[in-house]
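Excluded from the complex is one protein chain; the other protein chains are retained at their positions.
Right, chain A next:
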Amino acid sequence: MHELLLFASVPAHQHHELLQQLAGLTAMQPRHRLERRLIFKAYRKPGLMNTRVGASQDLQGLELQRLNKMLNGGMFYTQVVGPVAETDFGAKPSSSGDAHVSISGLEDQSSPPYSYEDQPWKLEFRDIPEAGTRSAVTARLMASATLPKGDITSPMNAWGYSFITEYVVEGDVFVLNDIVIFLHRVLLYPTGAQESHGPRRQLPAYRELSPLERTGSYVLQAAITVQDGGNQEMMRTASQHLFGLREQLKSAVRLEQADRLSLDTRAK
């Protein structure tokens, strides 16, 4: 699948107004969305690499090159995304084993505890945006897959991905025809205390999260997903639709192609 994107930076003071404008434009209420996003990075498994290609071994060299490429090429950052609710933040962890025992427990009435074991995850792979496309939209290859619930680090490790960091994305989604509009910002966990060797098992209170962008500005992302990226006609229609949206929102925000290298997911 391919994804066509336009981005815009939205200052904090404009956020509320833009929400209303988008609600009017799309004739729908904003769908609030909170996501945990974990970033994983592919790493080289020791022992699988460093097959050096000698200059003399021409024939074998070719095969080795291919092997090398298979093993070392395609090292990417990937994201693991899990939806959360605001009530999950600051909730007491369900003391995992005792969950069944304390069914009669009175504390459970207040708010259902956040259970890391039941956290659903989705793997989202994004390629680096295509280079040298003539149309002024960001286009990239994408794929998503549902992952098992619960602790995700060990399966990811088994596939050769190591945990890098995690953050929370907070925002509102609108849908306009085939365009998905996501007005969002990045929230960071409070630093200190539990430092990152893996995803957090419990979430801090929502208030304690701080926006990555200190002024609280938002990012507006308009995306169209195209099933068959090889279909030039389809891709062109999709970018035409995005341009249409850009025209419509011209007086409010300036939607633009993102800097390609800022979306570079290749792991060096």
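Here is the rule we use: contacts are C-beta pairs under 8 Å (C-beta built on N, C-alpha and C of every residue); 3 or more make two chains touch, one makes a residue touch a chain; residues count from 1.
Operating definition for what follows: contacts and distances are computed from a predicted model.
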item: Chain excluded from display, named as in UniProt, from "Defective in cullin neddylation protein", "Ras-related protein Rab-8A", "SKP1-like protein 4" or "Mediator of RNA polymerase II transcription subunit 8"; value: "Mediator of RNA polymerase II transcription subunit 8"
item: Of A:39, A:75 or A:234, the one touching the omitted chain in the full complex; value: A:39
item: Option touching the unshown chain, where A:1, A:143 or A:164 are the choices; value: A:164
item: Full-complex contact with the absent chain, from A:137, A:203, A:219 or A:242; value: A:219
item: Touching residues (missing chain, whole complex) on chain A; value: 7-9, 11-14, 16-17, 19-20, 23-24, 29-30, 37, 39, 41, 77, 79, 126, 164-165, 167, 169, 186, 212-217, 219, 251-254, 256, 258-259, 262-265
